[in-house]
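Here the complex is missing a single protein chain, while all its other protein chains stay put.
Chain naming follows the written order as A, B and C, and within any one chain the residues start at number 1.
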Amino acid sequence: MSKKEIRVALIGHQFMGIAHSNAYRNVSMWAGTPAKIIMKCLCAKDTPEKLKSFADQFGWEEVETDWKKVVTRRDIDVISIAAPNFLHKEIAIEAAKNGKHILCEKPLAMNLEEAREMLEAVQKADVKHCCGYSYRFTPSLALARQLVREGRVGKIYHVFVRYAQDWLADPNAPMAWRMNKKYAGSGPLGDLSAHSIDATRFVTGLNFKSLVGNLQTLVRERPVDGNNPDGPKEKVTVDDVAQFLVNFEEGATGCFESTRFATGRKNYNTIEVNGSKGSIFWNFEDQNYLLFYDNTQPAKEAGFRKINVTHDVHPYHGGWWPQGHGIGYADSFVIEVAEFLRSITENTEFHPDFEDGVKVQEVLEAVEKSVNGHSWTEIS
Amino acid sequence: MSKKEIRVALIGHQFMGIAHSNAYRNVSMWAGTPAKIIMKCLCAKDTPEKLKSFADQFGWEEVETDWKKVVTRRDIDVISIAAPNFLHKEIAIEAAKNGKHILCEKPLAMNLEEAREMLEAVQKADVKHCCGYSYRFTPSLALARQLVREGRVGKIYHVFVRYAQDWLADPNAPMAWRMNKKYAGSGPLGDLSAHSIDATRFVTGLNFKSLVGNLQTLVRERPVDGNNPDGPKEKVTVDDVAQFLVNFEEGATGCFESTRFATGRKNYNTIEVNGSKGSIFWNFEDQNYLLFYDNTQPAKEAGFRKINVTHDVHPYHGGWWPQGHGIGYADSFVIEVAEFLRSITENTEFHPDFEDGVKVQEVLEAVEKSVNGHSWTEIS
Amino acid sequence: MSKKEIRVALIGHQFMGIAHSNAYRNVSMWAGTPAKIIMKCLCAKDTPEKLKSFADQFGWEEVETDWKKVVTRRDIDVISIAAPNFLHKEIAIEAAKNGKHILCEKPLAMNLEEAREMLEAVQKADVKHCCGYSYRFTPSLALARQLVREGRVGKIYHVFVRYAQDWLADPNAPMAWRMNKKYAGSGPLGDLSAHSIDATRFVTGLNFKSLVGNLQTLVRERPVDGNNPDGPKEKVTVDDVAQFLVNFEEGATGCFESTRFATGRKNYNTIEVNGSKGSIFWNFEDQNYLLFYDNTQPAKEAGFRKINVTHDVHPYHGGWWPQGHGIGYADSFVIEVAEFLRSITENTEFHPDFEDGVKVQEVLEAVEKSVNGHSWTEIS
Partner (left out) sequence: MSKKEIRVALIGHQFMGIAHSNAYRNVSMWAGTPAKIIMKCLCAKDTPEKLKSFADQFGWEEVETDWKKVVTRRDIDVISIAAPNFLHKEIAIEAAKNGKHILCEKPLAMNLEEAREMLEAVQKADVKHCCGYSYRFTPSLALARQLVREGRVGKIYHVFVRYAQDWLADPNAPMAWRMNKKYAGSGPLGDLSAHSIDATRFVTGLNFKSLVGNLQTLVRERPVDGNNPDGPKEKVTVDDVAQFLVNFEEGATGCFESTRFATGRKNYNTIEVNGSKGSIFWNFEDQNYLLFYDNTQPAKEAGFRKINVTHDVHPYHGGWWPQGHGIGYADSFVIEVAEFLRSITENTEFHPDFEDGVKVQEVLEAVEKSVNGHSWTEIS
């Protein structure tokens, strides 16, 4: 790898493919990375025309349809995996074997076993690895972590964590691959609770000890064609709502829920942490804010503070805009990529890495085990 | 009983005794009940001076220290029970035997068995009975019920219910009877989750089918003397946080938590109901508001509406003040008493009654059973 | 006057008459005043039946229709004036002559001249006097004053004050006496901005120096009969919206608006104070909260705190309910009456008194003068 350039290939061009593309295109603008980012190659399954159009729009130099060719190219330094979950393992392991640094979307894998294989592969290959829990790079959540880790909430009593969306609330919304266990692995559990689990680890540092879960499918079959709700239907084979109660090793408790049926909640990714000295509440729908309650202040004045997390002193925010000029969803990916690339050029530790990805997978697997066994389960 | 007068005796003069006293004193002012309310007798264990002072302050005509005398007096029509939980059963059963109408604070009893005995007693005596789930009479929660029952949220997918306070967040807060299982029965489970269970039944009409619970004691011993944290300590024998996951008979799921350790949450008694056509969110800390999301409106305009529930058309509110002039915590008790007394004078059905109290107790008992058995439990 | 009893007569039985009645009925319950309050006499223009019914409902011992008889009765200690504005002066002056203590609703008078006469009368008679700016007794506004007076916002730069309601937003809402200058004196200027002016003086202590105003009538005629919008109409002769810009003697600026046409704003009585060290924002629609921004905290943590003003340490709140159990609109009147009666029994200074009422009237008069002269006006 040249010291002056980092050459990137992206695999996948859906929602996350766009987020990654935007991040690579903007990272030098904001982060002043020592290396020059070359958006070398886009790889996805699509027609040449559509691939070309996507590449032109976002600035990828070349297109490719076979990821196996991409991961062996010598002119690529970083592989960014935004392909469907069931492909993560194979791509990542091959990329690692070829010495590529890897940024892989979350959840890391279809299950814990896969995730562990992937971790082993990157450790063996001694490459840098990132598991894309991008919310860690939202300044407000990063501030939550700072405050909690500095002891500002004191001893943690409990976390209360809900990630709610509503795009499946309509029972006639059509069937899609995300409701098929074969392709998606799980429903909101892997899609949304995975973020909640990572956010909890990131902010609190608590270790999951045991849990009991509940996974329910609220709409058991859906029309194949959304415009023909009375036509043929297919079975939904994933959870529609995922809930679990947690006891942490440190003595705290946790309450988790994720759903795509919470009418009116658009991307209500939230975490509340209550401790002996204070509390924080974070909600991604208000991503430029953090609520913080400081119990060490006199009762007369104590209240949840709505911190506008856009000041130079706030994590990641410096260098963007004057205070009060908030950032958006896509910007967290820019920061994530900037930090990951810096860890490559400076050879420093990076989180969230594949080990963090494995840790999340341990909890997801425990939830499924608990549901199958209809019982409490220890985290392995 | 005279048609013109209803003569009331109150047993208990702590927090709830004050709330009841205020309600009886103000009920005629607001509700224009057909009967004249006579605040006949206050009964509590205390010195004559203190009882007299309390009675003068709130307008009770006489004082008494032995509740057994009170429930047999012929010049009493209604017994209002605001005594500690462990006394509820005995008082209520004696009062029923003597033909008194009974307003009993929640939770109805120390356990399900007691509650069922109490219900049997009032049914046998054919008296009116109220179990004091007073939040039902907060106009905003009553509006939530109206909207849900009118089908405005459609088919219910899930409820998300948290009742959080913070007055025990300080680990050096002193031991008190509320942390002693012998006197209190349970911690936030019976104190707070009882309200949450009733609110869920009231608003949604859903029937609890099965659940799994978690009760944890976060601070296991506390100083006897709050001013001497290093002095002698006593064991806390109740839960500090109560959590449970629920499957309802109708197919919806529920997630419940109550705690006294949520620093910054003062009386955060909340319920969110998500359905196919809409959602409601209610938070007692903003008791004059209800949030309602109507999914039948065009996406362009849809959003949670913050309804200021102070208009004449809103339940219970008419007759109080012009719109925007909110009411307070104590006023729900005035409404509760007004409605209960009306059910007596008009001989109509009243809710929440002891049967509602029993229903809550069934769920509380199932939570304890689940925790003891470390397993899912069916509601009996 | 007996040391043991304070005997009250109320003149007026509309909106404010109800608020006063509720206050006298509840004051001993909450405030433990040394004197016993006797609700001696209700006086209003109405049928004997309706007066009797009102008196029964609220607990007045006797009824009367001629206020002139009431103010001369020897068995009355306090006259509470809740009659229409145009009667304030005459009643107050007669009451003062007869040595009665006086609680008079706001605005004190129809104009500055009247107000000054009233002040002179009570000063000469050496009686206690209260001008009913009741929001001063809302704990959250009282806390705002405490913080500002303790220097927590530093040097004040500006106040931004809006009092908005919406009950006239419908152009077909029928004509009423409140839109007739003859009976009402003015529109929202005297009705709402009067409160804003007093709140500004109360919280900040700033002195009004000069101002420029704008009064506009947005709907110039209204149907006599609201059910017949196309029928006969009458002219609206008061302002519908009142605005004024202020320079204070201390160098700060102010921006004031009041209106009854702000659709969706129910009783949006607000004040924001910005200073070198902090800011406060108060909104009566959330009467149990105060927002406070403390600029002396590190930028990383600074944010508007939402203080739940229901703790024992907060002004006036102690003795009501546990934290998080908010109070309502009517309770401010209970506190006002409690404080006023205490100033009588303890012979202490009381505010807001008639002098405060005169100060508000000076500003109101300056606004009208400014509008008539289409120019800036000095406060006399």
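Everything below uses one rule, namely that a residue touches a chain if its C-beta (ideal position, glycine included) is under 8 Å from a C-beta of that chain, and two chains touch if they have at least 3 such contacts.
Keep in mind that this is a model prediction, so the values were computed, not measured.
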item	value
Touch criterion as defined above, residue of B:238, B:307, B:327 or B:341 at the omitted chain	B:307
Full-complex contact with the absent chain, from C:277, C:300, C:351 or C:369	C:277
Chain not shown: contacting residue from C:98, C:123, C:247 or C:345	C:247
Residue in contact with the excluded chain [from A:62, A:234 or A:286]	A:286
Candidate in contact with the missing chain, chosen from C:79, C:118, C:175 or C:212	C:212
Touching residues (missing chain, whole complex) on chain B	143, 146-147, 289-292, 294, 298-308, 311-314
Interface residues of chain A (partner: the chain not displayed)	15, 21-22, 25-26, 28-29, 32, 57-59, 165, 167, 265-268, 284-288, 308, 310, 320-331
Chain C residues that touch the omitted chain in the full complex	153, 155, 157-158, 160, 162, 164, 166, 169-171, 212-214, 216, 218, 240-241, 243-245, 247, 251-253, 255, 257, 259, 261-265, 272, 274-279, 293, 295, 302-304, 374-376
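Basically, only the chains that are shown with their structure count from here on.
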item	value
Maximum centroid distance from chain B, chain identifier (CA atoms)	A
Separation of chain A from chain C, taking each centre as the mean of its C-alpha atoms, in whole Å	54
Inter-chain centre distance, chain B versus chain C - centres from mean C-alpha coordinates, in Å	35
Distance between chain centroids, defined by C-alpha means - chain A, chain B (Å)	41
Where chain A touches two or more other chains at once, by residue number	302-304
